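With one protein chain held back, the other chains of the complex are shown just where they sit.
Let's look at chain A:
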């Protein structure tokens, strides 16, 4: 992988909460256009790792370079870097004080100083992409979970990010809503977006991921293509994890 292609470079990162050592010497490189899915049991550190990539969590030590910026360096303007990293949360976190359209327009207008007409045009396009054009002027409280999550994806995309982070985007959804959200994500992956996804949806991971990374006890125990990880797991803990997941 050449220098220019590397979108995320993580080197020997550690993180502890008191006695609890959540991440141990994690190193990982992610290339442009790559879709990386992170799996692992609860508490394995995969969400913490994801949240470090836009500094919602700070590492105790180690280096994190995202999009060419060293975000482990205190002098880096993290707000500028974040404008190019979209994030989608488990609980959607749509802004309750704005309508659907306003949620999508807020950041482009306030941060990119896009004029309102252009911002609205773009927001409506994004709404069409996620299949929710008819919800533009609704308050967010009137939406279902699946709709909220698709709006949240549209909100992140409105900033035309280089990288998208997904933190268990379907875990808080009713089963019948999951498909719609995953479809949006699949389309996004096909369009060439660099994506890092924490999820428990193994089927989705198999289908979409370029690479699957298995976290356990704060370490990357194994990583590889979906075929390698799911069909020929080498790591004992991964085998154990997969057998539990598939039996569930």
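Note that in this section a residue touches a chain if its C-beta (ideal position, glycine included) is under 8 Å from a C-beta of that chain, and two chains touch if they have at least 3 such contacts; residues count from 1.
Criterion: contacts and distances are computed from a predicted model.
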- Query: What is the missing chain called in its UniProt entry, if the choices are "histidine kinase", "Glutamine ABC transporter substrate-binding protein", "Aspartyl/glutamyl-tRNA(Asn/Gln) amidotransferase subunit C" or "Acyl carrier protein"?
  - Reply: "Glutamine ABC transporter substrate-binding protein"
- Missing-chain contact among A:54, A:72, A:149 or A:199 belongs to A:54
- Query: Any idea which of A:39, A:85 or A:182 touches the chain not displayed?
  - Reply: A:85
- Query: Of the residues A:7, A:135, A:155 or A:211, which one touches the chain left out of the display?
  - Reply: A:155
- For chain A, which residues lie in contact with the unshown chain of the complex? 54, 56, 79-83, 85-87, 89, 91-97, 106-107, 110-111, 152, 155-156, 159
